[in-house]
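What you see is the complex with one protein chain gone and the rest in place.
Every chain is named by a letter (A and B) in the order it is written, and numbering of its residues begins at 1.
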Amino acid sequence: MIIVMGTPGAGKTTVLTEASKDRKGWKIVNYGDLMFEIAKEKKLANSRDELRKLHISKQREIQTAVAEKLAAMKGNLILDTHCSINTPAGYYPGLPNSLLSKLKVDGLVLVTASLEDIAARRKKDATRVRDEQNAEALAEHLRINEAMLSAYSVLSGAPVIIIQNTNGKLDVAVDRLVSFLDSFKG
Amino acid sequence: MIIVMGTPGAGKTTVLTEASKDRKGWKIVNYGDLMFEIAKEKKLANSRDELRKLHISKQREIQTAVAEKLAAMKGNLILDTHCSINTPAGYYPGLPNSLLSKLKVDGLVLVTASLEDIAARRKKDATRVRDEQNAEALAEHLRINEAMLSAYSVLSGAPVIIIQNTNGKLDVAVDRLVSFLDSFKG
Partner (left out) sequence: MIIVMGTPGAGKTTVLTEASKDRKGWKIVNYGDLMFEIAKEKKLANSRDELRKLHISKQREIQTAVAEKLAAMKGNLILDTHCSINTPAGYYPGLPNSLLSKLKVDGLVLVTASLEDIAARRKKDATRVRDEQNAEALAEHLRINEAMLSAYSVLSGAPVIIIQNTNGKLDVAVDRLVSFLDSFKG
């Protein structure tokens, strides 16, 4: 399993979609979709924003169910998730050790971008709730992402890459992800 | 349990004292006080500075005793401690995994401030021994703090917030801590 993470506005989904076009062997699983699916089944949330604002004990209950579902999946998986999630109650790790220790992780990818590129993309995307207002808060979030990414790598033993998804250079970011995926074939 | 951490000079104690005035449900426990209490009982140290300079094996012995005491405490606790401790023999993690894994942590708070604010406050406070001499060493300590904080979050699954305690804006820092505490009520 490869885990691909990113901050909202870093363009993770675009990079991932483009990269997977040429790589049919990989199945993409979205962590947030799995969380939301299970939250709906358990009647804990009706929207993604409600889900993000749930009490920590409920979040943990859902995460445990997701971890079990993921650990049981077969084949070459790409898990699409957040590195850390910025909620009103603080940054939550996207891969807490209680989840990470249940998964067999082969590689960790963080898709990121410059502060300017992320801010510009967020302005355009008014359809999703964005919590971070200014450059300082965003810079802090990116630092936390890198530090958590490093902790995930130490705990799992899996290698990490950080992909810069610069405006106008999507092809470079996609190529980097494709070559990373190719290094795990077989 | 909520854990509130800070670098000397970040104003952690002030923020914590102000925030707890309005929040009677929380009991504050100071980790250093507990360490010192146990070190005195074991006749290992007579002052806090002696305690900080103890050999690592003695520090670990005391930490184990503190962890057991903390794990046995009831109610809504705020643990007041360091994120990392800068000793002559290096930075020690305030929450090594041997301690962290024994605690049920709901939230992690780092109180910090700009290099300028911390340096200015340390100059005023001549009553405590301060090991860091210059801006570069302090910047390094703050980076280590953020990275360790992120590792604590990954290991415990608990969310983190970083509170900037800017000179002249204590009320903003206090409000942030109060709203964080309130998100864990019940």
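We take it that contacts are C-beta pairs under 8 Å (C-beta built on N, C-alpha and C of every residue); 3 or more make two chains touch, one makes a residue touch a chain.
Predicted model, so just to flag it, every value in this text is computed and none were measured.
From the options B:87, B:114 or B:166, the residue with contact to the chain not on display is B:87.
Within the whole complex, the absent chain has one touching residue among A:35, A:78, A:95 or A:151, and that is A:151.
Although one chain is not drawn, its touching partners on chain B can still be listed: residues 56, 60, 63, 84, 87-93, 95-98, 100, 140, 143-144, 147-148, 150-152, 155. Within the entire complex, the positions of chain A that touch the omitted partner chain are 106-108, 146-147, 149-151, 153-162, 180, 183-184.
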